[in-house]
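If you scroll down you'll find the structure; I have some questions about it.
Only a part of the assembly is drawn; its chains keep their places, and the rest are absent.
A, B and C are the chain letters, set down in written order, and residue numbers restart from 1 in every chain.
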């Protein structure tokens, strides 16, 4: 099962003077959900670096904003692994309101690259990590 | 001339524990450049709302991250109007380092929608605004 | 009972290039805890504005940073009402790690002012709100 849904609350910090959630806040929400997808599989940032010698970095992202979110809203942010290449993970992501099946606010695709933690160069995803993540190429 | 380049400095607030500029920070930078593109034409958020009855909101964005930026870097963020439809502006944007022609860190396309300030519904861009912006459909 | 403790996770967005949680992030955490203190009593921002005609704004804050927090840490952020005057709430707040009684990372005092939602001027806290909050002057 390669989907994860993270519930979160909209705070003042996430909103802007137009009275809705500020656009860059969604990119923070989307990253939280990808991080929790990893954590749900027992993998944290520190372990990636210390045991696998890698960091995961966002290589590209494409997002459509469908409806605004407001202060105090409860959002459900999903991360679903939709593809893996040698050095990249591709996630389909959505932000919905009220419930995990509620109104769609935002949807997109994030491409996450595996980088060598020392040299900061692209690197193939370690096989051991694929196993841990229960993901098959 | 429909391009604007905004120089800005990378502060601690923009970075993350991976030692580089955090991905969501770029979306803040890109918006600053679009806002300055407008301001350079004499248009501020308040005037859009008070005189034209509209707000501009991000409808979609697609970004590729090419190279990381670091603390204290000087970045040059461009916004170039590449298309206009009845209710949307499309901007090509880049983030470069050191100079306006320096190494490319990030590039993308932002689609900005014109919304009625009261009803929060999509609305055609007012003709008077097109004139002010010196933009032709 | 006038204390509330909010558990939260440290994400990349909260950290900086010094490898720890960025100082301004704590002010976001402290506000989330104050907001949840209110919500636990059934009061949300919208209701404050719509039913009581007020907004609550931070008038002053004083914080000491004791120990750094790191990526992926689980933090416990408390908000305890320690005083009320006619127009202000005073909160004692702490951030601890791992458990609600874990190592103290940060502590401080926040003064929150009651403002008229329309006129943006200081205003006495409505009596009805005191009752709802179960707070006595």
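Definition applied: contacts are C-beta pairs under 8 Å (C-beta built on N, C-alpha and C of every residue); 3 or more make two chains touch, one makes a residue touch a chain.
All values derive from a computational prediction rather than experimental measurement.
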Per this structure file, total copies of the shared sequence (3 shown): 4
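Assume only the chains that are shown with their structure count from here on.
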Most remote chain, CA-based centroid, reference being chain C: B
Whole-Å separation of chain centres (CA-atom averages), chain B against chain C: 33
For chain A, residues that touch 2 or more chains besides their own: 28, 31, 45
Sites on chain C touched by chain B in the complex: 12-13, 15-20, 22, 24, 70-71
Of chain A, residues touching chain B in the complex: 17-18, 20, 23-25, 27-28, 31, 45, 55, 57-65, 68, 120
Interface residues, chain C side, partner chain A - complex: 9, 11-13, 28, 31-32, 35, 39, 44-46, 71-72
